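The excerpt is restricted to a subset of chains, each kept in its original location.
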Amino acid sequence: MTLPETAGIALLTLRVALTATLIAGVPALALGYALARFRFPGKPLVQTVVALPMVLPPVAIGLALLECLSRRSPFGRACEALFGQTLLLTWWAAALASAVVAFPLITRAAEQAFAAVPLRLEHVARTLGCSGPGVFRRISLPLAARGLLYGTLFGFARALGEFGATSMVAGRIPGETETLALAIYGRIEMFREGEAWMLAGVSLLLALAPTAAAEIFLRRGER
Amino acid sequence: SRPLPRAVRVGAASSLREALMPSATGFDARNIPVSVNMTFEASSTLSRQVEAGAEYDVVLCADAESLDRLGSRVVETTRRVFLTNRLALLGPQGTLALDGIPATTKVAIAGPEVPAGKAWRKYLEGSGRLAGLEARFVIADSVRAALALFESGAVDYTLVYATDAKAAKRAHAAWTPPDGPVTEYVAAVVAGRDSAEARTFVGWLGSAGFQEDARKRGFGIPPK
Amino acid sequence: MITFDLRAEYPGFRLEAAASWASPATALFGASGSGKTTILEALAGLRPEVNGRFEAGGIRLDEMEVHDREIGWVPQDASLFPHLTTRGNIEFAGRSNASEAAIDALELRPLLDRRATELSGGERQRVAVARALAAGPRLLLLDEPLAAVDRPMRARILPYLARIPAELGIPMLVVTHDPHEVHALASHVIVLDRGRVAAQGHPRDILASPAALGVLEALGAENLFEVKVLARAGGVLSLGTAKGSQLEMAAVAGFPEPSRVAVRAEDIMLMSSEPGLVSAQNVIPAEVAAIETLGEHMYVRLVAGEERWVAKVTARAVEKLELVAGKRAWMLVKAHAIHAFDAAGA
C-alpha cells in the first residue's frame, strides 16, 4: 500500500466519521437532555428505539437503511429529489450508517452527563431570569461538557469502526466509500493481515488523537 | 471410529445455503444418513477457522484455493467436488449481456476475497472487459450483499452466481456467460476429525438425491 | 404586600404555613427543621410538591414561570456555578450597577477572578448574596446568608443588607438563626414552629404577648424602640424615642445612624433608689408594672414615661429590692447595651 493511498482512505474515513458524528451528535445531545430531565409520554418507546441500533446486528441495520434509502421508500425518493441522485453507494450513505450506529452511544453518554448536572444549579439559574434554552446553554451544557465531549468522541470512535451497515449501503468503492473499516475487512479477507493491522493502527490514531486533544483542552479549561 | 454417533459439524460456504438448507425449518434431516450441524461462512473465514484449530469435521468451500491453503489440515483423500455453480449477470428485464451494460452505471460485485468475486474478475480479465468495468464496481462483502444492493435499486446490475438469480425477488433478467468458468464446490474432511460419520456425509453430498435437489435450485452437477 | 399560603406533606414533616406582610424586610425565624428552607425553596419555585399560593404586589408569582418571577434566591448552601469565577457568578444575570455595588459591599473585589470551587465557606455565601442582588430582583429570599461569615465582617455587611429594601426598593425575606440579624434586617418576623406559623408581626408586637417569651428569648432582645438621633458627641449618640424618652448609646464606627434600637432584658440593671455617679449613660426612672416568672428567672415589666420595658433579673434580686407592681425603680442601661439596627422603616 502506498502512503497516498493510505492517506486517502484515512481522509475519507475522517470525513465520513465526522459527518456521522455531526448527524448523530446534535439529536443525540438533545435527546439525552430530554431523557435526563423530562418525563414525557412515550419515553419508554423512545428509549426502545434508541437502543435498537445497539441490539441489532449491523447487517440488519444495513438492510433497514437500504430499504429506507431505496427508491421504494418515500424517504429514499425525497433524498434523491433533494440531492439529485440516490444517496446509496455514496459516502453520505456511509456517514448515515455510522451515524445510526453511533447514535445510541452518544445519546446514552449525554443522558448520563446531563443527569449528573445538579438540578439545583439549573434552578438557581432559572431564578436569575434564565429561561429553558438559556439554562441549557449556560449551565447544563458547560457542566456536562466533559461527559458530552467524551460521549461524542466515543461515538466518533464507533463511527470509525462501523463496518456491517456501511458496507451494505455504501458498497466498498475504493476512493469513494472505502473507509478504513471496510479496507481493513477487505485486507483481512484477502489474507493481507500486515496491511490490515497497519490500517487498524491508523484507525486507532484517528480515534485517539481527538480524545488526547480534548483531554489537554479540558485540563487547561480547569486551571 | 467414535463410540457414540455424534452430529457431524459442517462448515459450509455461504452460497451453499440454498442447496443445504432449503426449507424454513432448516435442514431436511430425513435425507441425510447422519446427523449434521451446519454453519455458513465466507470460504476464507472457513479456511481461517480450520487453520486456527476450529473443530469442524467437514468443510465445504466455494473454491479450491481455500482448501489448498489448508494443506495437510484436511484429509486429501476425502476431497471431492460435489456441486458446481455458474456466474450470472443480473440486470433489468429485457435482453441482457455484459457488453450491453450502459457505460456509466454501477455494477455490484462481491469483493475479490469472495470466490464469486474472484471468479468474475478472472473471467472479465480473461475476456478483456475488466478494465472497462472495474471503475464502476460497487464492492459488497458477500454475494448476498451484492444482491441486496441490486434488490434495493441502488444498482441495476450485479455480478453474482447463477443460483442467486433464483433467489432475487426484484423482477430481473439473468445472463450466464456461456464461456464463463464453472465454480466448483469442494468438500473435505478435516484432518484429525476423520470419522465414519464425516465420510458418510461427504459421500451423501455425491448422492443422486441430494444433487438432483440442488440442481433444481440452480446448481450444477459435476461430471462423475 | 406579600402573601403565601403553602402546604406540603413529607414523611415526618408537614408544612402548613400562611403569612402575609407589607413590611419590606421580613425575617423567617424558627428552630432547625421548622421548615424555613422548605418555604423559601417553594417560593423560589424549586419544590413542585408544595401546593399553595404565593403573591407579591398583587402578582400571583406561583403561577409564573420560575425565570419570570424575578426572585433573588440565596440558597442555604450557596449553590454557586462551579464552572464560573466569582465575577462570572455575580454577573450571570448581566452586568449592572447593582453588581458593582454588591461586589464592594460584600468585599468580593479581591476574589473576582477566583473560581467558585476555590472559595471558602464564607466567601461562597457572600458571592451568592451578590449574585442574587446583581440580578435586580423584585424580591430577595435569603436563606441564612451570613451563617458562615465572621462576626466583624457580618457587622460590616449587615448595614448594607439592611439598606437594600429602602434604597433599592427590593423587599426581602431573610431566614436567620441570629437574633442580631433579625433585629438588624427585619421589621416583621414570621415565627415558624414545626411547619406552622406560630406568630407573626412587628417584633415589638410579638414581644408584647407573654406567650411568646420563649421565642423572644431565642430572639435575644426584648426591648425595641423606634428612635431618632438627636445628637452625637464623644462616641455617644443621643436618641429620642417615639414617645419622647431619651437614650444614650455607644456609636459604632461605620454604622449609619440607627432608626431602631434593641435592649436585651438581661442587660438592664435595676436599683431601688436613685444611683449616684455611674458609668451607665442611661439611668431611667420607672415603675414596676408586673413580674413574671419563667423557670428560675424573673421578667420585670416596667413603664418609663410612656414606654414599656422588660428586665430579666434573678429571683434573689427581686427579693432584695423588694420589687412589687407599682414600686418605683431605676433602670441602668449601658450605652453599649443599646444595639442599633438600621432596619428599613416598618
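In this document, chain identifiers A, B and C correspond to the written order of the chains, with residue numbering beginning at 1 in each.
Note that in this section contacts are C-beta pairs under 8 Å (C-beta built on N, C-alpha and C of every residue); 3 or more make two chains touch, one makes a residue touch a chain.
The model shown is predicted, which means the values in this text are computed figures rather than measured ones.
Need the per-label copy counts for the whole complex here, not just what's displayed.
The complex described by this file is made up as A x2, B x1, C x2.
The rule is simple: only the chains that are shown with their structure count from here on.
Quick check for you: compute each chain's CA centroid and the global CA centroid, then name the chain with the smallest gap between them.
A
In terms of CA centroid distance, which chain is the most far removed from chain A?
Taking each chain's C-alpha mean as its centre, the farthest from chain A is C.
Between chain A and chain C, what's the gap in Å when you average each chain's C-alpha atoms?
Distance between chain centres, rounded to whole Å: 57 Å.
Distance between chain A and chain B based on Cα centroids, please, to the nearest Å.
The separation of the two C-alpha centroids amounts to 35 Å.
Which positions in chain B are in touch with at least two other chains?
none
If a residue has to touch 2 or more other chains to count, which residues of chain C qualify?
Within chain C, no residue contacts more than one other chain.
Mind listing the chain A positions that touch chain C in their complex?
Residues 118, 120-121, 123-132, 134-135, 138-139, 142-143 of chain A touch chain C in their complex.
For the complex, give me every residue of chain B touching chain A.
It comes out as residues 42, 44-45, 69, 106, 108, 111-114, 137-141, 145, 148-149, 152-155.
Contact residues on chain A for chain B in the complex?
Chain A residues touching chain B: 62-63, 66-67, 69-72, 86, 88-89, 167-169, 171-174, 178, 185-186, 189-191.
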